[in-house]
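The complex appears here minus one protein chain, its other protein chains still in place.
Going in written order, the chains are labelled A, B and C, and every chain counts its residues from 1.
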């Protein structure tokens, strides 16, 4: 019975494809606990709170703490999950979880409060654990892993930029100490103090607590500021490139999965779907947006991923839904748009440019025939949605 | 008669292609009302204004308010516009306008002043409505929709960057509270207060009202500043890419429309015009700029979109205008430029690179013949403008 | 005789290709006058200068002013230059110069000092003219026209970004006035005062003279700072793209001119040279840098533009100079480098990648033969520099 209960716990914590009512509840409780823990920790530091408020915040913090302890034990217990191989060595799976990044964070959230309870840490340090719960949100926010990937991919270049920045800061601080120490012995009292000036200046924060007054000091400060601008530029460029390429890579996976569900491409092999997915560009349009207009030049055809569009073919407009496509007629016959298509709801589209479209039907002649047949069906009997493109 | 008056009001507010004298006047009045409303609201807060000035500003604000109320009613009344389908359901069209972004803003501009008149809002809050009129300028500035498109397209990535930034800010504020609270209990009084420090520092604003003084606090602040630089870089890269691709997409539409008007391409179909439009690059040159110089290598041919150029063929220079082209002779014969062409006024050109030019005439043999014929005509009788390229 | 003297003056001010001793002297005097004018104007404002210093600075300023007046008159006189067409209408040419950007600046440099002399402007305003002389340096710095081109090309996008930023600033200032006016009536005294806060915050300058203290004010300020980061990103991306494409365009012109001078390509037509120029990438290497190393894979061949390299073929190394090339042997035979080539002085190279190299010799079979013949000659008698590639 134990493997079954382990799988049940695992599915409640990390539902694979189809979230159940239980897994939704568990996620809601965990997100509420994260919010409660962080808000209680932050709010509790405001001076002059009433005794009643403090008591309630303490209750929230305690409840959140209890949830986190239960979560940690449950994750440890069910670490092997659905993997039969790992299930045969449950303690190894647990150890793997315990030393993973998220496992360590799960522990760091509860440990300081445990140590505070036994008197080894003071309240301020225990509070850091409660705030650290914010990082647990990474499990529910797809954004954080993306950012982490980019920083890991570009780590070598960023480290290079950081090294140069640190060397410049130390040199700037030393020169500034030599120039300003005599004029302002209280402020520019030592090179470590000047390092504070250097970082505040290079990062262009400029608090104004340490300002050079000598001519030499100001000239050096000016050069440091210009270098700071240049230093800004380097990580900006590196991260921008990194983000662009990582997003492109991830978008491809999402696109592949959606293309594979389009009925039109149902009998293509994986390589064919990949070839199509590579050519499609995602686009989101708001409700009431006219995607194509009658009489405009035809530059692309569109696949509907989510949402709904309306084709204004008189007398009755046709609605198309996820899994259907439009805009292929004008492309096949090199003519102007024959109908205006407007988004009914916010709609996610995949765009296939005319030139890519021609490449594609050269490579996959079957596809040409299928699209032609649907297009002919539409031109013949416009108001009927075409049968082969049933909503997915 | 009602549909006619509705269309008339709609055309006065939103002229389709050919603005009339009436629509120009309406636009001028609305822009003046926006300017008056915003300036009166801003100026009216300056302390020590004379009674006379205040009265005049009040008059301006009242006039602008009246214009906005009239505009809102007119837009509601004529929401269905020229669309016969919408005209059959005018109240649905009105509801669609009322809940559109610009419709809500139009209402938010007048509502606070109405509520102020009945005593439900104070003067300060009513003034915000008057300033909000500035957003109405979006109807007349093509820039704002562009910026909105980019932010919508890149929303997912920007949200990811924002999430990471907010998590970092909360963690930084908590750590900073722990480190600085004892040294500066007045300034770093609570984590919410430290959050203010964190945002001011990460955004590299650095007001200087809260400055860490402990060694630990300064080290953490230095790390936060470096992270701030990195965090800057992410939206910069995302938005830069987004702007570039959105501008490219919009430029294509403009280029297509202008190419379609060039007489040379008059009998091409839509696909052919799109193929050409894709290859052309827009370029603006000032008056007196030499676009090509006699004896230089020929790298491109040019289509004139707006403005006028002069070809220095002796004895009498030739003027070419919008819709005409030049630079094709050297490309067809792979030789050096035979004449210098100078812009007479500021001139918008579309550039067709030599290599793209060769691809194009391979694909459209008709085009080659037409261009060759014109080029031969020019070489034979240079001072005569070629008949097939009459000004558009 | 007058046209001759006009041409002589014009050549002294703007030498076409071959600067003469006279034109060098004129340029030196003008640059000295610019430096003198700017330094005298700046230095002269320092309080507590001795009477002697002030007198000398006045003399320098007066001399520079005399030079500028003479320059302006000379430029006016010789505006028609070498252009016979313009020479027939000299006053039109003069008017064109007078209303050109640089012509207006030339006038603005001298006019305030003239008006000061007759008592119409005070010393401070006259000084601005003297400092404006700095812009005249644009004639001698190739950088400024480049920057101006980029700003003109990208003007439309930058204006869009600026409009959004200004709208946001006005809205932010109005909201901030409503929130902070009661708490800090002295600082946030009016919306114009709050506009100062908004620009200082959005530009992330953060002087610290106006800091919100209310909770609402700080939340709005935090949002404004985040928007400021985003707003930073937009012009950054636009200008970065603009600079990259403008530099690419200019580099092509320079490369074309240098390729045309390489003896190897002497009998190619303009289109062939353009095809080659398009494939070459410029590279600058310092003295003692090993461009290729014996035994490394061959990935490119190199053309020397300036400087000198040494090929270590035993027993006697060979020196190659501007107009010669190396690295072609390994590419022709798909082998490893047969010799190390080191820069003797700082050397400007044009790099031709292996894959581009193959495309090129497919397109121009003559070229293949010429390079093969030279390469064979080198392999047969390595220490002799190949005759067809004499230094340019």
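The rule is simple: a residue touches a chain if its C-beta (ideal position, glycine included) is under 8 Å from a C-beta of that chain, and two chains touch if they have at least 3 such contacts.
Being a predicted model, the structure only gives us computed values, none of them experimental.
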Going by the whole complex, the chain not shown touches A, B, C
Of B:204, B:299, B:324 or B:347, the residue that touches the missing chain is B:204
Contacting the left-out chain: of A:204, A:299 or A:347, that is A:204
The one of A:157, A:306 or A:351 in touch with the missing chain is A:157
Per the whole complex, from C:7, C:107, C:203 or C:279 the residue touching the absent chain is C:203
Answer key for A:96, A:137, A:290 or A:360 versus the chain not shown reads A:96
From C:7, C:42 or C:114, the answer for touching the chain not displayed is C:42
Touching the unshown chain, chain A contributes residues 85, 96, 100, 152-153, 157, 159-161, 163-164, 167, 170-171, 173-175, 177-178, 181, 189-192, 195, 201, 204-208, 211, 218, 221-222, 225-226, 228-230, 232-234, 236-238, 240-241, 252, 256, 260, 269-275, 278
Residues of chain B touching the missing chain are 204-208, 236
Had the left-out chain been drawn, it would touch chain C at residues 38, 41-43, 45-47, 124-125, 127-128, 131-132, 134-135, 137, 141-144, 146-147, 158, 162, 165, 196, 199-200, 203-209, 231-232, 235-241, 243-244, 247, 283-284, 286, 288, 297-299, 312, 330, 334-336, 354-355
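One rule holds for everything that comes next: only the chains that are shown with their structure count from here on.
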Residue numbers at the chain A-chain B contact, same meaning over half shared and different meaning under half, come out as different
Among A-B or A-C, the pair whose interface repeats that of B-C, with over half of its contact pairs matching by residue number, is A-B
Whole-angstrom distance, CA centroid of chain A to CA centroid of chain C, is 40
Check: chain C positions touching at least 2 other chains come out as 204-208, 236
